[in-house]
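Left out: one protein chain. Kept in place: all the others.
First chain written, first letter: the chains are A, B and C, and each begins at residue 1.
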């Protein structure tokens, strides 16, 4: 088979963030401490994006950064906190100030909304949320937050949640080829559905892998190239969170972050130093320090 | 961590088939030529099961065997034929005789019905089938075949197909441990959803794998043990169909099968020789011949 | 003069409708060879997808089944049905689907399910498989059929897959994702669809056939344009490539 001249989808982080328009909606990949696209959040802040809506199950530091810097004004999420450390102080402040609106769903509801978007059907059925304020109380989505109906087959109550097809999906993976075929190690969280639901998809990866290697292990391709519009390759994209088989979380940095965000002044200091005070992701990594970063490298077979 | 004394779920093929009651519904694994649970179909025939309903997307030789032998009287399927060879003659005859009823769905509709069953929701939405006789004409399911509704969010027409939770799911995989953790190589078709939708699950595997090996590569586990009730380990379960990375299809046998089924007499002869004329799966394999079987072994890296 | 069989002619003809860069649902048989031929000639960046779960496949031998392991090695992803029929096809990401049928009507609707009445069928055909899904959601549909008067009907015994349903607005009424049939290729001619009426229209006749041959072999009123060209013959390069793709004549036939 002739190998056709292939498209190279690689662009810089700055170019990728530039494509996001003020007011856009983003599926936000990663789950908890795992594969959070922190570098992309930083760049959105540096480029002073405004009025973004972010859709995810449960992200942590990245949601804090985007809420704190005023990049995002609407969240459709299930969870915000820094697990094991405590509350999300930036989000808490921005909500109290009326600068951030959170439309509350559950983890399964959000995952189903991404699945529905990927399947291109307008809703998905769900057995959670019913009977509680998650059904009764709504913010900007109003009656389109969800619908509880009588199942036309069984007569049981069932909750329909609206599918999502945001402007962009932002997903962080371990490896990608220049066409966009992406491999994910470890758990996938809701990223398979999330990657497939966006109108456009930007994949951030720690490493480049050759297409010929992708083709020897097709079962490892978790996101096929045909979904992918742009590829960004950079190391330590998730720092201070973790990337399975690549590096562990930076607990010291994370605790510093969480402590500083307790006050608006502390947060502004973190923002000025670590995000606005550097030109790009390498500037951030230089500030964190390569010796520190190296200590976080994963140990086989544990993956952290 | 202490290793607890673990349950050994292995049973014989005869014991597994014995659990299926007359009148039961079965999810039937495999897709097209790939990982068809032929040995299980043979054993159902030998045990003279009756009035089974089989749910699958598109199976081929196995559906012919179960229809021909009168084991199954209802199919909810999308496709029946022997790809590249031609029509399913046994099914065609049994339908004309009124001995087999086929409730027609599409491949995506069946896959969604299994997904809905696995998710334990009563239906799943779909954008196919509408406007055609697949919506208008129904057999024994009547109005519960499907419903076309106006989407409560968008107003668009959308088709709801009822989820399936059959009595048993029958799935053929490459490797399984004695607890039931199953690895599948190559494509999965609709087997991930199908394995998870049944009230009980019987996994048929070519090989045993040790649990300690399962635990070193958790991402390879396509069906976790907690879904699995029974495990049957036998070689060449899919013959004359294929099993990725293990063996190719037996085209000669397949063509003979297809040719013999052209007439009722031919089919009865095949049934008497290859299914009823042997005591068990090894009897069948002996008849096919181990030299023949060995020739079908897969070649690396091609997997066939 | 180039020598070729009818099958080879049809494959080359179908192949010409695949455009470069397109996502193609290939299946097996003639459509598969047509898709592979297109990729080897004018559409090197087209992507072959098998509904069983193989994405961007480049089989070194022709598969007999959409689930054939021959599709696996060298493809760029191998997943499952929900991926191919749901995430790709239903989401509107597939450009071209190929379908065959036992019957077709003047709006391009297809029957692959039953001959005779639904209640007491004379012949049970294979059914939809992914056919209805493809016809509902692929952007364009290429239909390949053998030309027999009894197959080109005013009314189908059973409508398995949607063409333009009952005409203009038919697909829109059901919010179907895809665009509907683009071309019907038979062993006599090519037909496309009139954009205003959504009715089938003669596009070209194959060498050796006349407009009248075609008209006598359909049971509905076929739109005949003033100018009906002759279908292009395959090139020697196309023939060489497809014979290399199927050296054992599995689909081309032993006489290939």
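Keep this in mind: a residue touches a chain if its C-beta (ideal position, glycine included) is under 8 Å from a C-beta of that chain, and two chains touch if they have at least 3 such contacts.
What you see is a predicted model; the values in this text were computed from it and never measured.
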Legend entry - Left-out chain, listing which of the shown chains it touches: A, B
Inset, instruction - Quick one: say which of A:34, A:169 or A:219 touches the chain that got left out. - result: A:34
Inset, instruction - Touching the absent chain in the whole complex: find that residue among A:11, A:102 or A:278. - result: A:102
Inset, instruction - Just name the one of A:28, A:79 or A:257 that touches the chain not displayed here. - result: A:79
Inset, instruction - Check each of A:91, A:161, A:179 or A:260 against the chain that is not shown and name the one that touches it. - result: A:91
Legend entry - Residues from chain B at the interface with the omitted partner, ascending: 1-2, 4-7, 118-121, 179, 181, 196, 211, 214-216, 218-219, 221, 224-227
Legend entry - chain A residues touching the omitted chain (full complex): 30-34, 57-58, 77-81, 83-84, 87-88, 91-92, 95-96, 98, 102, 104-109, 111-112, 115, 126-134, 137, 156-158, 186-193, 242, 244-245, 248-249, 251, 298, 301-304
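Throughout what follows, only the chains that are shown with their structure count from here on.
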Inset, instruction - Would you mind checking which chain's mean C-alpha position lies nearest the centre of all protein C-alpha atoms? - result: B
Inset, instruction - Report the chain whose mean Cα position is at the greatest distance from that of chain B. - result: A
Legend entry - Between chain B and chain C, centroid-to-centroid distance (C-alpha), Å: 28
Inset, instruction - List the centre-to-centre spacing of chain A and chain C in whole Å, with centres computed as mean CA coordinates. - result: 40
Inset, instruction - Please list all residues of chain C that touch 2 or more other chains. - result: 54, 60, 72-73, 78-79, 82, 86, 90, 177
Legend entry - Numbers and ranges of chain A residues touching at least 2 other chains: 119-121, 216, 219
